[in-house]
Structures are given as structure tokens and as C-alpha cells.
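Omission of a single protein chain aside, the complex is shown with its protein chains in their original locations.
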Amino acid sequence: MLEHISILTLSCPNRPGIVAAVSTLLFEAGCNILDAQQFDDTETGRFFMRVVFNRLEGSQPHEAIAAAVDGLAERFAMQASLREVGRKKRVMLLVSKFDHCLADLLYRWRIGELPMEITGIVSNHAREHIASTDLGTLPFHHMPVTRQSKMEQEAEIWRLIQETKTDLVVLARYMQILSDGFSAKLAGRCINIHHSFLPGFKGAKPYHQAHERGVKLIGATAHYVTPDLDEGPIIEQDVERISHRDTPEDLVRKGRDIERRVLARAVLNHLEDRVLLNGQKTVVFTD
Amino acid sequence: MLEHISILTLSCPNRPGIVAAVSTLLFEAGCNILDAQQFDDTETGRFFMRVVFNRLEGSQPHEAIAAAVDGLAERFAMQASLREVGRKKRVMLLVSKFDHCLADLLYRWRIGELPMEITGIVSNHAREHIASTDLGTLPFHHMPVTRQSKMEQEAEIWRLIQETKTDLVVLARYMQILSDGFSAKLAGRCINIHHSFLPGFKGAKPYHQAHERGVKLIGATAHYVTPDLDEGPIIEQDVERISHRDTPEDLVRKGRDIERRVLARAVLNHLEDRVLLNGQKTVVFTD
Amino acid sequence: MLEHISILTLSCPNRPGIVAAVSTLLFEAGCNILDAQQFDDTETGRFFMRVVFNRLEGSQPHEAIAAAVDGLAERFAMQASLREVGRKKRVMLLVSKFDHCLADLLYRWRIGELPMEITGIVSNHAREHIASTDLGTLPFHHMPVTRQSKMEQEAEIWRLIQETKTDLVVLARYMQILSDGFSAKLAGRCINIHHSFLPGFKGAKPYHQAHERGVKLIGATAHYVTPDLDEGPIIEQDVERISHRDTPEDLVRKGRDIERRVLARAVLNHLEDRVLLNGQKTVVFTD
Partner (left out) sequence: MLEHISILTLSCPNRPGIVAAVSTLLFEAGCNILDAQQFDDTETGRFFMRVVFNRLEGSQPHEAIAAAVDGLAERFAMQASLREVGRKKRVMLLVSKFDHCLADLLYRWRIGELPMEITGIVSNHAREHIASTDLGTLPFHHMPVTRQSKMEQEAEIWRLIQETKTDLVVLARYMQILSDGFSAKLAGRCINIHHSFLPGFKGAKPYHQAHERGVKLIGATAHYVTPDLDEGPIIEQDVERISHRDTPEDLVRKGRDIERRVLARAVLNHLEDRVLLNGQKTVVFTD
């Protein structure tokens, strides 16, 4: 009965009574709380909450609950978001010819691991360059880009995002730096996978940088895109042990495994409304 | 102002309205929720919650809140526990001549990592066998044990537990199997560290068993003691990678690091009321 | 120049002079050692070695080196194996309808991570049940099996193995127990992935067993198949942290990630001649 399950996320200045107000609202609306997590950021005085609930028999309809949440949001100066779980997020995947993250996301989606609707796949490379991945009947858009055509290409992607009502853009090793303006438009709904353990090895060729420096672990970082390159709010990171025997090519190979699992976890957490923005950081209510 | 912070833990059959009732009670008593975590066990229909709150100026006194919690507990058939954080738990440490876990716990306690009062150290070995650890002025009790004297020795430990108002007993590599009766008396308040990744390699010499089997990771398990040997509710586990080069002695050495960090985490979680019993399993509301 | 690189693996009773004999043989044959790893098992007195070398200009031909190695093997009572890296191993993949390991192995093979020739895919389920994986033009053999037809089905697979000159059989979540006779025939060249951290949770439904027991980490184990179920020599294991919140279904999902990376690592190590059998254990000369 997924259609009767909803997720409420909210953040607001902290003050006594928020949990009581939220839980009482839901109780009185005929709902049962299935899961709730909260976080007080004592540094900034901001409060964050994620509540999963279902509507019991005889409950108020979704619209009435949404209206009540709006009232609550106004009272507590909340940023609140309410979503019925049955309404999956709509996701566009941007990719270069490195398709290991794309292949991984598509497989997870096909077997039901990632609750999303894919609105399309966009690449600056032609479809034949993504040879190892089965794209099925998913809409594929070849949108080549040069330094000169960047603005036009981004405008084209933006049109596609709007036409397809895309909620989330995933840069699955897209290898292109988005313009400041495009990054700003996608704030909080564009996830990138960077192939290093940020803040180490920003920029280009991080595995070669890591090899040069002689680190003993390599990593990957999934973060929201912001105009500040490789500085966006981090959602998920992971690492693996390497040794002096590993060439830069070995690091690229081992890194693929880290990249794909870090990106998949970040996307899943976003799809399940587990990630809340907290300035330049994230609150992740993990499973 | 630790003395104004309290922790409420509770478990009860799940039904709508629990969170609302708890949070409203605290709000109306003049308290502010600092942290709350909850868990619905959908298999058993049982609900678990941990709430950290502080009393604001003008709040009801601790005793009044405790009385209100008692009322709530009756209404919802809850097992509830309320503790002011300033009242540290009282802990007795049982140890053999393998003292690496003891040395680690004592160091963490000395630098303020583990909020506890140590009521004493009990060993079946004489003090001079614990040569590498600085016991300072802590009460040390040498209580040798043989198969014949086991009941008497356990009775002696039990008297000491009662006299010293000990809340928690930690078997820090004590290497003796408690009798069924003694285990039962200590149900839910006696933590053991087993030097394997349970349920693999129960019983004696687990590192030798692991070496024999040729596993590629070894581990340690902290669990509550029950009459069923090595079958008690697991609180924490961890592992480390090993290789074919490792002798049983290497495993013992590498294992010490795993044991001490697993035990320290389990003890800290218990001291902070983060561990709730759920039948033969635990709910651990981690930091 | 992969065709000029060879890998020599050997094991024999330990005695002084083995390394000197091997390295002198290669030096005098005009070869350069690129990598060498060795291991003395002091318990059993057995010596293991893996040497990667290339033939320099003017070196003896492969056949002459092979003959010299044969002589050495006789002198030291060695089990020795010599392979030119350009001659890839031939691999058959057996699978049920759980195809996440299959999909992963095929993707890695397509992008060049796994140096192997795939001789075919065998499943007890029809091809349409493996819907999420692109099998391309690889030979697919639907070989249904019942308790009654097991011997015939295994005989059929065996014929296929021989016809296709298959070197290695991978049970990529095949979910069928091989008969003792078939297991014995495939000794040392059939890798299975078991979805638990062995020796914990042998047999059926390990994730459900793990959930029941309340462990805090789950794992997977890749091992050579032997007639003794889930007792074969372990090649690789890994684990991931779980919590009380995880349902058995969550464990199955999280486990897929562990299974596929553990199996891929084990297969890669086998393909690169990094795994040597040492009785019921393995020596793995990792990268």
C-alpha cells in the first residue's frame, strides 16, 4: 500500500514544541508514524526532521494533511516538503563515455532498487560510445558540447528538464563543468560524483594526483552541484585501500567500484527524501 | 549543564499516538527535546524510542516528570527508563591476565571518554599479572576460581555488585564462563567481548579456529551475557582484513585492536542508554 | 606486449635454494622478473611462489622455458604452472534468476576489467527470467533441473565444459548444490559466491538467519566448490555494516553489493593466477 505512505521533511529554527506539534498533527489526522528522525544543529540553531507515516482507515485525505502541514510550516517558519511515496521522483542521467555509473544505476533501477522514473539520458558523446550499457528504450539525447556551444547546450538540457518535469539531475561521470548559471538553477537537485575523497584532489585527473602523492586509500564523493567547483554539499563518501603496487590505471579501475556505490547510495538517499540541505553541508537521515 | 539533561528510553506495543503523547508530555513539562530516535519493529509490532531532553527555566522538577512518565508507561504498557545524565552508571570490570581491553577502558575513562563510575576491578588472577596496566587507586579484588569454587566465587562477586550498587558488569576478556544462574541475575547489564565475529567460531580459541578455516577477515563481538553461551544479544561487531601470511599469533595481535574498540563502543553505547533489548536482539540508537 | 609476459606459479616442500633456482633459471633464459611473491607456510613446511616475467630480446622461446620449468619441478617436487598472459582463461558462468553477479561480471568483462573468454552462460531458468542483464550474443543454455534430473543435467554441463575447453566455472548465484561427483571433477576451478560471511550462516537463506540473530555486519564469501557444502577454500570475503532498522529484504539488497564485488575480486584473482590452493585454505598473492 505504498500509495498510503508519505514522507514529510522539514527544517526550521529550533524551539520547544516542534516534535509535539508535528506528531499531534499527524495523530489527529488519523496517521501512524512509521519512522521519524530528527537533528538539532546546535551551532546554527536549526532543526531538521524526516517523518514517514501512513494514513490509517478513516484518516483525512492527503490534501487536508498537506494543508495542515502548510499551516504548521507558516507557524514555525519551516521549509517543509510532503510527498506520497507512490509518486516517484523523475530523474535525468547525464553521462560521458565512462558509463560504469550509468550501467550501475540502470541495473539497480531495473531490479527495483531505485524508486525513480527515468526521464532521459543525455550525453555529449554519441550513443555508440556507450557500448557496454544496455539503454533499452530509454530516451537518449546526444548533445555534443564545445567551449563555444556550452551555453546553448545547457539551455537545451534545461528545456528538456522542464519538458520532462525532471526532479533530479544525476551527473553520472558527465565530465563537463556546468556553468555557474546552470548550477544555480539546479541547486539542491543535481548530484555529481567526483572521483576523489574531497577535499583532497579537486579538479582534473584525481587518480593521477593520488598516485603522485602516494596516498594509501582512494575515494569518491557524491555531492550536490554548486557554482563553486567540487565544493558543493557532500552527500556520501567512501574509500578503498590501495598500495604502492597500484598504477594510475589500477586506481582508475578500483575507483570505478567506489564511484558507482557512492553515487548509487547518494541517489537512493535523495530519492527517499533522506538528504536535507544545511547550508554548505547535508543532513542525511540514513536507513 | 549536564544535570539538567535527561534521557528517556522506552519500548511498548506499537500504536498510533505514542510520539505525540511523549513529545506533548515533555513540552507541557517545560522541556526541550535535544535528540529523539525511534524504531518500529514491524515483525513483532514493538516500538522503541530514545529521547534526550533538557529542562528549560521554569520547567517541572525531575520528580514530576518521572511521575508523568510513569503514568504514560502505564497507559501504553511501556517499559520506560528515565535517567539524569549527571547520574553516571556504576561499572565493575572483570578481567583475566589478558588486559588490553581493561587498559583501553581505563584510559578512555581517565580522559573523560566513558561517563562512568568504576566500582572495582575483579580478576581471577593476582594483581601482579596485570602488569602492563596502571590500575591507580581503583579497588582491585583478586578472586581466584576453580571448577569447585565457582559458585562461591560468583556469590562473592554478586555481593560486591550489590554492595557497590554496580549497574553494569563488563567482562573485559574475563575468560570465565558465568554460571546460568549468575548470567540470569545480570540479564541486560553484563557485557562480554567475544574474540570472533559471531556466530562464527563460538567457544574456545576462535583465532585458531579462524586460522584453521582460512577466513580472510577476523572480528570481535560485544554482546549481553545470557545463559546461552555466545548467543546473547549482539551490541557491536567489527572486523579486519587478514591474509594467508598471518599466523594464529598474528591474529591474536590484530584481534586485540578489534576487541578493544568493539568493547569500548558497546560500553559507551550502554552508558549513554543507546542500547535497548528487543528479545534476543538489540536496538542501538547510535550517535 | 602481453604475449611476451608469462606467469609462473608453484608450490613445493620448502627447502633452501628454491628462489635462487627459479630466479637463476629465468635470468639465464633471458627473462626479466616483473613481480614475484612468495609464502612459506611454516606449519606445513610448504612453499608457494608466483613470478611474473617477460622475455627480453634474444630470450629462449616459451617452449624452452616451459621445459626448464618442468625440470625444476621434478627436482623440487613442485606443482608448477606456466601461462602466457595473452592466453586468457576460458570461463563458463552458471546463474539462476538472481542475475546481479552475472550483470556485474559481464559489464567488467566488456570494459576489459576481467581478462577472460566467456564460453557460455548456463541457467536452470529460461532466458527471459534474466531480463535485466544484456547477454549480447553470448551462448545461453537453458538447462532446467529437478531432483530427479540432476545427474543428467550435470552430465550435460560437464559435456559443455569439455567441448568449450572451459578452464573455470563460476557459480554466479546459481542456487543449486552441485553433486559430490561434479564438485570433485571441478576441484580448484569452480568458484561459488555464498551470501554470508562464512563460517556463519551456512546453508539456505543466510540473510534471514543473519536478521534473526541480530548481527551488526553482513558479508559474502567467494570460495572454491568442494563436495563439503560451504566448506571449500575461501578466496575472498567482505562485509558491510547494518543496523536494527534493516529488514531481511534490506539485507538482501545490501548483500547484492557485497556479493558482486567479492565474486568479481575472487574471479579476477583466479584469472591472474593469484590464488594457490593450500589444503583447505588458499594463498592469495594480491595485487
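Letters A, B and C name the chains as they come in the text, with residue numbers starting at 1 for each one.
The working rule: contacts are C-beta pairs under 8 Å (C-beta built on N, C-alpha and C of every residue); 3 or more make two chains touch, one makes a residue touch a chain.
Just so you know, these numbers come straight off a predicted model, no measurement behind them.
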Contact with the hidden chain (one of B:T42, B:S132, B:S149 or B:Q176): B:S132
Residue of A:T137, A:Q162 or A:S243 touching the missing chain in the full complex: A:S243
Chain B residues that touch the omitted chain in the full complex: 100, 103, 107, 110-111, 113, 131-134, 243, 245-246, 250, 253, 257, 261, 287
Where the missing chain touches chain C, by residue: 15-20, 23-24, 26-27, 31-40, 56
Sites on chain A contacted by the missing partner chain, in the whole complex: 39, 41-43, 197-201, 213-217, 219, 233-239, 243-245, 247, 278, 280-284, 286
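Please note the rule applied: only the chains that are shown with their structure count from here on.
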Contact graph of the chains (line, ring, star, complete, other): complete
Distance from chain C to chain B - Cα centre to Cα centre, in angstrom: 42
Residues of chain A engaged with two or more neighbouring chains: 35
